[in-house]
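Removed: one protein chain of the complex. Kept in place: all other protein chains.
Each chain carries a letter (A, B and C) given by its place in the written order, and its residues are counted from 1.
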Amino acid sequence: MKKLINDPSRVVDESVEGFGLAHADLVAVHTDPIFVSRAGGARQGKVGLVSGGGSGHEPLHAGFVGLGMLDAAVPGAMFTSPTPDAIAPATVAANGGAGVLHIVKNYTGDVLNFETAAELADADGIEVRSVIVNDDVAVEDSLYTAGRRGVAGTVAVEKIAGAAAERGDDLAAVTAIAERVNANVRSMGVALSACTVPHAGVPSFELTEAEIEIGIGIHGEPGRRRIPMAPADEITEMLTTPVIEDLGIGGSDQVLLLVNGMGGTPLSELYVVYRTARRILEGRGATVARSLVGNYVTSLEMQGCSVTVLRLDDELTTLWDAPVHTAALRW
Amino acid sequence: MKKLINDPSRVVDESVEGFGLAHADLVAVHTDPIFVSRAGGARQGKVGLVSGGGSGHEPLHAGFVGLGMLDAAVPGAMFTSPTPDAIAPATVAANGGAGVLHIVKNYTGDVLNFETAAELADADGIEVRSVIVNDDVAVEDSLYTAGRRGVAGTVAVEKIAGAAAERGDDLAAVTAIAERVNANVRSMGVALSACTVPHAGVPSFELTEAEIEIGIGIHGEPGRRRIPMAPADEITEMLTTPVIEDLGIGGSDQVLLLVNGMGGTPLSELYVVYRTARRILEGRGATVARSLVGNYVTSLEMQGCSVTVLRLDDELTTLWDAPVHTAALRW
Amino acid sequence: MSGQQEVELVVRTIAQTAVDNEKYFGDLDAVVGDGDFGYSLARGFEKVLEGWDDLDRSAPGTFLKKVGIVISSRIGGTSGPIWGTAFLRAGATLGDAQEVTGEQVAAALRAAAEGIKARGNSDVGDKTLLDVLVPLADRLEQEVQAGSDARTTLEALSTTAREAAEATKDMIAKRGRASYTGERSRGSVDAGAMALAVIVEQVDQAWQREALR
Partner (left out) sequence: MSGQQEVELVVRTIAQTAVDNEKYFGDLDAVVGDGDFGYSLARGFEKVLEGWDDLDRSAPGTFLKKVGIVISSRIGGTSGPIWGTAFLRAGATLGDAQEVTGEQVAAALRAAAEGIKARGNSDVGDKTLLDVLVPLADRLEQEVQAGSDARTTLEALSTTAREAAEATKDMIAKRGRASYTGERSRGSVDAGAMALAVIVEQVDQAWQREALR
């Protein structure tokens, strides 16, 4: 394992400290427990948005703290959900008196820890709602499983719910918007290489030069199946088609297309994938009305990408277009 | 070699096509010869800015085409300077009647091809000036060498010269600003792993788990020396100190600190490096007035980073802060 | 009958085992999970050991509840809430009794298992630590009913735990991150299940060592 770190047990602290120094105009970093909140604190009367989860997915979530998006982010250890004693004060920091929405990716650890934190905040008199993001079509959603994972679609939920909160929607309305985004967004990912969690020190799985993992999550776990390496167009097809079919995209749909890098893939390759994913969508009659290409929800240095499609409506488009000013997303 | 590509000889074309589709609001993509210009064409009376070079450094340069930065970018084959027959029409497209500045990274191929293109444009009646960016302190600058390379400092030259052109400076003034930035910016880089050029198919060099290359450029060539792997703080020291000393940073200096990823390094690690580079600068009495952390001038999927320091003055700071609206840099 | 001393021995052994096996438990989780289980458990129980002397030990049940609070608040991931709940429920079951009977200990273990089921929305057969914990609770009840002594009981529990942990190898994970790999989760033991087996074996041995002195 070669990484630009000093000590596996200090990497999250040092990285978040560096993040805070680089973006002091946008965020304040709190330590012990560690969380990131907007510089200047919560805006009175605005619904607060808090997200968090294991580290290693940067820029998610701290990179999305700022105007028009999150009010606070809680980074856990690498790939490990943060604890309630960090989520609770972040919730307090995000509260402007109009309640707080927790945006939680659907992993047992995240769900449980946010649940406990919500109870703690509730005991402090803060009204908390939660939306569970579960956009990953690679995983079967049933009562007999842990359900679909939350992956790159989280960016869309955070951006659009953030815009709704910023324009003054109340907690119920912001929650409803977040749920609408989640209901209309789907993703699927591929890994060309694994990643190495610093405290593990070895890659999370081994792939030969001729193999890839399809249907991966964002925690270095193996995917649904291992298949032979294929040209970008074929891989893009394998990612895009399940997403489109699960969403039932067709005819007159307007969509947002997000091609997300897993952290170690050159931008040039993401645009190759984007080009083909877009063609596939257009081939079904859909219009790609908005696009995002880059590293947004990563798995450390993993090579690979995910394709996310969000079905838009006028309101979602307006909220997507609304101003955002964070370290990782800005317009 | 595993890459999200279809065909090594088509990767630049397909990637740039995807880029154009994703950012149609910002850019127009021309094919055969390939170049990228601002959507809507050149603004009359504004000095045009053109840059270019081998592909594989994305988002450089096409990601910086747009308001407040470049007017056109010319991507060559991977790590190969583009030809005059592409640079010349890009120069014509960028010309708003006030002349064009070529921003050229100091590589023999880039310099020669831009030179020829400038002659061609000149023959068409377009006044062309050039600034040669050479910020890499790893390479000795002397008459007996090819001189220092142009690396991540290019972003600062393009941003600041772009702002000067946007505010209406004439060609001589924009050129002078670009030269001032170049005179005050220095960089040095490290590789933890090599990169693989698609048409080569094998990594540009081999490193064991215990080795890194220090003083690398951005074309996968080996660095100045191979040293044992070290903690991030030590590596950061090895990158930052030569940069600071070459620039003579001290006392009351205000600086921009750019920690640039080589393409395959997680953002979290770049912030670990940023934190320490900033401490080193502050330890010398300098003030880090502006910061940029991310993948801006990359070497495909190489793991590693570079540290760039730009000595600011009031005018450079104002121009850095001026609005920019490109695919990769926006505020 | 067991008292504060015995409970402390058990908890201290659990904590020390978690710290000592950080790498092993992490590697188990890495096979089809995300590899953080060993790290999470070690960091959490480290905190328990660090704050050891300050834990409220007015009664075994109170002590267990305090340990549960440290765990829930200091261990991230799935393991914090799940293990925290187990300690909290066990502690609540014991109430403020100074000395507890075998039946009470069995009830506490059962409560821990039920707490995890509720919290984790999971059950026996999902390939989690419940596939060791529930057989453990069953076996403890049997041994208590049979009137076995501590030594016999702990040996029986060790055997049960090890066998149950090994048996998770053939299961398909239905809960936790391992479940995302579907069929591919078959063929390796569950990390939480095996950790519990190792812990029970260590408790057995620690008890023997203490009894010898």
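FYI, a contact is a pair of C-beta atoms (placed from the backbone, for glycine too) under 8 Å apart; a residue touches a chain by one contact, two chains touch by 3 or more.
Just so it is clear, the structure is predicted and the values come from calculations on it, not from any experiment.
A.B. asks: Mind giving the shown chains that are in contact with the missing chain?
C.D. replies: Taking every chain of the complex into account, the missing one touches B.
A.B. asks: So which of B:43, B:129 or B:199 would be touching the chain we can't see?
C.D. replies: Residue touching the absent chain, from the options given: B:199.
A.B. asks: Which candidate, B:99, B:153, B:223 or B:304, sits in contact with the chain we can't see?
C.D. replies: Only one of B:99, B:153, B:223 or B:304 touches the chain omitted from view, namely B:223.
A.B. asks: Can you work out which residue in B:18, B:54, B:68 or B:294 touches the chain that's missing from view?
C.D. replies: Missing-chain contact among the listed residues: B:54.
A.B. asks: Can you work out which residue in B:15, B:37 or B:81 touches the chain that's missing from view?
C.D. replies: B:81
A.B. asks: Please output the residues of chain B touching the missing chain, sorted low to high.
C.D. replies: Against the missing chain, chain B presents residues 54, 76-85, 107-109, 112-113, 115-116, 138-140, 144-146, 149, 197, 199-200, 202, 204, 217, 219-225.
Following the convention adopted for this analysis, only the chains that are shown with their structure count from here on.
A.B. asks: For chain B versus chain C, what separation do you get between their C-alpha means, in angstrom?
C.D. replies: Measuring from centre to centre gives 55 Å for this pair.
A.B. asks: Just give me the whole-number Å value for how far the CA centre of chain A lies from that of chain B.
C.D. replies: Measuring from centre to centre gives 29 Å for this pair.
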